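Here the structure is laid out as structure tokens; the discussion comes afterwards.
With one protein chain withheld, the remaining protein chains of the complex are depicted in position.
The first chain written gets the first letter, and so on, giving A, B and C; residue counts start at 1 in each chain.
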Amino acid sequence: MREPTAKNPLFGLMAEFDDGERLMEAARSARDAGFRRMDAYTPFPIEGLAELVGFRDNRLPWIFLAGGIGGAAIGFFMQAGISLAYPLDVGGRPTVAVPAFMLITFELLVLGAVSAGIFGMLLLNHLPRLHHPVFGAPNFALASSNKFFLVILGNDQKFDPKKTRAFLERLKPVAVGEIARAEEPE
Amino acid sequence: MSLRDGHNGAVGARIGESLRGKSGRTFWRSLDELAGTEDFRRFLEAEFPSIAPDAGSVNRRALLKIMGASLAMAGLAGCGGETDEEALPYVVAPENVIPGNPKWYATSVTFGGYAQPVLGKTHTGRPVKLEGNPDHPAAKGATDAFTQAALIGLYDPDRTKAPLHLGRATTWSTFDAAIREQAEKLDGTKGQGLRLLTGAVSSPTLQRQIGDLLRRWPNARWHAFEPAQETTRRDASRQVFGEPLDWHLRLDKAAVIVALDDDLLGPGPRQVHHGRMWSERRQAFHNGKAACTLLVAEPTPSLTGTMATERLVVPHARIAILLAAFAQALGLQSGVQAPLDEAAKAFAEHALERCRRNPGAALISVGAQHAAELQALALLVNERLGALGNTLGFTDPVIAEPPDGSASLEALVSDMSRGQVGTLLILDCNPAYTAPVDLDFADVIERVPLRLHAGLHHDETAALCHWHLPLQHDLEAWTDARAVDGTVGIIQPLVRPFYDVRSKHVLLENIAGRFDATDRDLVQATWRTAWGQDFDARWRDTLYRGFIPDSVLPEKAPTFNTNPITLPQPPKADGLTVLFRPDPTIWDGRFANNAWLQELPKPIGKIVWGNAVFIAPALAGKLEVENGNEVRVSQDGAAVTGPVWIVPGQEPDTIVLTLGYGRRISGEDIGGGLLHELGYDATPLRRAAGPWALAGAEIAVTGNHQDIASTQYHSAMDGYDFVRTVSAPDEQAAEKKKQPSFYPNRKWDSPSWGMSVDVDLCIGCNACVVACMAENNIPVVGKELVAMGREMHWLRIDRYHEGDPADPAMYFQPVPCMHCEQAPCEMGCPVNATTHSPDGLNQQIYNRCIGTRTCSSFCPYKVRHFNWFDYTADDPPETQAARNPDVTVRQRGVMEKCTYCVQRIREAQISAQKDGRILVDGDVRTACQQACPTQAISFGDVIDPESAVSRRKASPRDYTLLEEVNTRPRTTYLARITESVPGKAKS
Amino acid sequence: MTDLTAHPPRGRRYAEITGEITRVPLDFPQRRNWWILFSFSLLLLLVFIVSAGVLFTFGVGVWGNNIPVNWGIAISNYVFFLGIGHAGTLISAMLLVLNENWRNSLNRFAEAMTLVAVTCAGLYPILHLGRPWLFYWMALYPNTMTIQPQFRSPLTWDFFAVLTYLTVSLLFWYIGILPDLAASRDRARKRRWQVFYGLISLGWRGSAFHWARWRTCYAITAVIAVPLVVSVHSEISLLFAAGPIPGWTSTVFPPYFVLGAAFSGFAVVSMIAVVLRHAFGLYAFVTDRHLDLLAKMLLTTGLMTAYGYCIEVFDALYSGEKQDIATMFDRLTGGVAWSYWSAVICNFVPLQLLWLARVRRNPWLLFLISLSATIGMWFERYMLLVSSLYRDYLVSSWDSYFPSFWEWSLFAGMLGVFLTPFLLFVRFLPMMSAFEIKEAVFEQEQEGEEPRHA
Partner (left out) sequence: MPQIFTASADTRLRATALVIALAVVGAVLLGGGYMGSSYATLVGWVRHQPVPFSHEHHVGALGIDCRYCHTTVETSASAGFPPTHVCMTCHSQVWTGAPMLALVRQSLADNTPLRWNRVARLPDYVFFNHSIHVARGVPCVTCHGRVDKMPLMTRAHPFQMQWCLDCHRNPAPHLRPPDEITRMDWSAWDKDAAHKNYGALMVKAYGIQPSKLDACTVCHR
């Protein structure tokens, strides 16, 4: 999902809730109202919320798989290749001792999968991102503690500062506020 | 301090080749000219700064390193990487010295007066290894441990480097002045009061000089004292034949040998000769060509007893009774009547029955430490058995007989005590320490106005003398000596002295007031008279061979005077009997400062760096003591205190003490004060009458504990089959079947190396162990580390006993690296530091090793050794100079082990390729194989079915150590042959 | 204080949970005691540095090792620490996969403990090398010798296993702590703390998109981590089992080692849990119920380990190999039997108390039992290593082994290496997973209501 850039007048409108279910309902009705570009901020993962705000991405498991396969391949062929490059007789064992090589192959499989997956996750999430418009929003500090936020982004087709605000207020949030647009790095 | 230093040895190549490759002429000439030329001396000084008395300022290690570099000798700096180095070429290259290529010289070293023939290998003037001389009739290429270790004796940093007068360093010129006027005085009195005390003398030149001296000064007198000598046999032959004769036991001709407390194969000057003869007989027996039985009756286990077909444990005193029984059975009277117990009777019967079955091929010998009467009776018994001329021969004494015969030292002592001795020159012997206590040598010598001591070390006797005059080591001297069989060996220097020392021949001349002659002149003089005109040719030939061919003393067929022998009545066996033995590795103490021998495990007990009070398990049980508990052995007042070591197979009422330890040497002298910390001194219990046995002794536990360092704490075989036994040479020791394996079956192409060790021939003499140390730069680690289990010997000789500890079966088993084809160690190493070579070697690459020690953990044979500390960096330059340049000196933190002397293999291959030969069997001989007196070790190409090793491995006695581990070792063993002895239970 | 996790009172504010947990690093309650403990661990660290210095200067010879016992405490401790290091990932990953919510109060510090333990373990093999400055030869790198590591060697396997395990545990722990770092950032008042947490939380802002990916990632990693844990200690066991030495070369070693590892790991986790909850009054999160569950885990793994002991004996007897049987009997009666029986007693005797619910819920009894189990497992590692080496095949090469002062001092120092980073973690990072606890609360609340339809 593409977030509003500095060109958009507003980053978006933010509605604050103090309960997870409320947020879910709000997200659902926003979705029904035809909003497509929105985001929600919660202190902990909430089942199904992401899909409501338009999360469609399932690349991550594949990244894990790729990492795993890559790691395993590197692991095995590294061992085989090196043993063949300077074939030394080690205790009469075969030069390419497949059973013996499996252990390191497995280790590198795990290493490849996990590091690929985790760094992939951070990348897809555009992290690290120290500065973000929402950080400027009032009460957002509580987003990690006990507040739940729904944001309708400024680059949504249906976005209109007044109408959208009205819409949000209809969802009985604790408060609704504007999020200033992202500032240019000076 | 020399004893703690790692002493490192040197490599040898194929001897026959290297000798025959060159003409005798270039041989000695090159060295001669080298030795003579002044620039060679300087060159040496550049190499051995230690030769210059004022060399303290020079950085010895640096210089030595430079030398190493300039002469392209790798290995001095261990595993260090590339460092900037200088190269110092010669100024004028000495003839025939090729840097990087060794030169070989045939010579000898002396031991107990006898010549031990060797080929000395030198690298650019540094002797680096001694090997047996294959052409010598007595040794036939073998050596013993003492001979192998003589090399490091040469480089001993504790040798006296310059004359001492009243304990202060002085110069030879002052000595010359003093002795000159002394000589004039003596001329006046025809040598009144001059006494010469030597060790055993076989040197024709020395005998000639002594003769001259006594002719010139009739009132002078010569005495000789050698702590362990066969004087009793000489006295016996004087008694029986009317003339002193040497006995020569022909073990190769004996189908039956009955050794009554006689360690024929044990340590001593005769070990190599005897071992070689016995093994020839034994190998004939293996091939079904001859009988070879060895029956031994002894109070304490000896090497001979270990190899015995049948062994009887009998107290010292009853040897006489046993012999008397033999005599009686052969119709000889001995005046001794005493009943034999069951075992003894059985033994005597077997023995006699066997002797009778082999007329003319039987031999009975009684240990030389037993009284002359027993020896005499033994002569008669042998005569009855038809041994004389067959298995027992006689010649005139090889060791010159001093005027007072066996009582020579006693005579000197009594004269000294009566103040009849004015000048005493002690030549290369140490009576102040080795003489029996009741002679009070140390006290009476004080009554001699002028006392001179000449020797290699400032020892107990030197400390009592006004003058201490440093002697040359045999390897840097011109002299001569006879081997045990009488063959004369000319001893030529491998290197000229690098300390300020003199030859004993020159010294004897000096005593007579002559100062011009060199040692070489003196030796040549002897032979010039002997050989007349063809001197030059024969001299050259002799130097080339190292000995004078056919110079054995003529065989004698003496006639018996038939007066009957009456044995002394054996003492009532009350209390315990103490037996004294020379130490098996440092002898009477003369090798005390030889670190290789100090760290060499005693064949029985495997203890190092000290001696112990050896007692039987039964006695230990009675005293409730364990190894290391301190006991006090005493007899009327005199006492010896030492730690106990329990010896299975020893007679319960027998205590064995060994000589050579508990030295009374101060810190400034040899050993830097370490020597007197080691072991106890047995002398207080030794009496001039019967110096080898003491009856009626008591033993008491002190309650203290002393640490004994041993390399093997458990010797009970516990029902395992490490040493396998068969009852006949052609009996199968292990069923031959291909063992299954997960791993690919590899094809080996020739050459592919392997070893076969015959435990039926190994007499546990340790020669191989020292040879290995010398060859492979194996460091010495000292008593503490050995006690921790950190000894470095690549080749160890395991000793096992089996069955009843009171009278067990005993075995020796040399254990080098097995070079397993499916080696666990190789699989364990994470960095490829140990892998398998295409020719079947288990390679250990020191510079790749990072010291995980996994290889050693996985090694079922535990033949790998680890450099826990840096053992080599702080060696004094002398010991560094003794190192083998062809073997890497290992750094701290790396694993090392037997390599099958890979440096010899590669050297052989390279020279074979250079002269376009193919490698033939015998081209490569490992150091251990080369040294072995009994040919127990065979090495070669296991693919070639005709090679000696393949033929051995084809024997039905061939078996694999720890076959069940399935590591496919290349080192295999031939089983011990034990004839089932009636009435003796084998476990 | 009541249990926040099991039966949260309805409407309980998540804020309190976050507050309770982030309070600890932000305004640290135990400053004095922490400093005392920390300076003590710094002292141990100094001991470590000195011992290592002596070791590197003079060589491994300063230890008591010899031939045949050329491995000693160093390697047995390597196994010991690695064993401890297994609990964290095991608890965290396995219980996550099993969806056991009670893990949430434990996994964070358990994983932290894992990290430091594995670091200690990883140091030992390097320290014990004869030429430690060449340790990098165990790794793969282009060099002018054209020689590389030997991949059939258990040591090389270990090298890769430990490296992988350390990396994976670290990443797993880090993404786990990320949201709570963000929480700390948001609650921090002082600028420097805001920056500190701001940086290490990578700007996490709890977007639904982030959570979605985060969940997938965390779950998959957990699933992979479980077999990893098993594989790692199996490979450690091969360091012994792959060799031909009697008492080592046995197929039960891998499972035997893994179970032992889990056992010792749970023991250490229980100890830490008891101490932390007492020190910071976290009774609300580490409740008696948690102790009870931990104790049950301890009991289970302990009994499995005991089974391993029995199988070991049986294995030796069943093999019929003279040498194996001899080694087995020597373990029970021989020179190092003391270590065998200490292991048996410390491991299994106090453990039986855990059959009683009262004992399981008594923190300090649990602490003592865990302590004894930890010590017992140390003895076991020592016994397994030494008893096989000091008497192997050839009677002639038998010898004995006495650890030297420098081995013990290095061990003491290693505890410093263990404590110091762990104390820093306790001081500066949220030691429990606040957001997962909140998630659990939320889910339980949801279950309380009838499902809605869109």
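Just so it is clear, a residue touches a chain if its C-beta (ideal position, glycine included) is under 8 Å from a C-beta of that chain, and two chains touch if they have at least 3 such contacts.
This is a predicted model, so every value here is computed, not measured.
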Full-assembly contacts of the left-out chain, visible side only, are chains A, B, C
So which of B:Arg168, B:Arg215, B:Lys747 or B:Lys914 would be touching the chain we can't see? B:Lys914
Among B:Pro99, B:Gly803 or B:Pro956, residue touching the chain not depicted: B:Pro99
If I consider the whole complex, including the chain that's not displayed, which of B:Pro89, B:Gly637, B:Gly703 or B:Pro740 touches that chain? B:Pro89
Residue by residue, what part of subunit B touches the chain that was omitted? 39, 42, 46, 69-72, 74-82, 84-93, 98-101, 835, 837-839, 841, 843, 845-848, 886-889, 899, 902-903, 906, 910, 913-914
Just the residue numbers, please: which parts of subunit A touch the chain that's not shown? 86, 88, 128-131, 135-141, 182-186
Going by the touch rule given at the top, which residues of subunit C touch the chain that is not shown? 142-147, 185, 194-195, 198-199, 203
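As a convention for this text, only the chains that are shown with their structure count from here on.
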Euclidean distance of C-alpha centroids - subunit A vs subunit C, Å: 30
For subunit C, jot down the residues that touch at least 2 other chains. 147-150, 152, 156
Among all residues of subunit A, those touching at least two other chains are 88, 90-91, 93
For subunit B, which residues are in contact with subunit C within the complex? 712-718, 720, 722, 785, 788-790, 796, 798-800, 813, 815, 824, 827-832, 848-854, 856-858, 860-862, 864-870, 891-895, 962, 964-965, 967
In their complex, what parts of subunit A are in touch with subunit B? 88-94
Going by the contact rule set out above, which residues of subunit A touch subunit C in the complex? 1, 20-21, 25, 28, 39-47, 49-53, 55, 57, 60-61, 64, 68, 78-79, 82-83, 85-86, 88, 90-91, 93, 97, 100-101, 103-104, 106-108, 110-111, 113-115, 117-118, 120-122, 124-125, 127-132, 134-135, 140-146
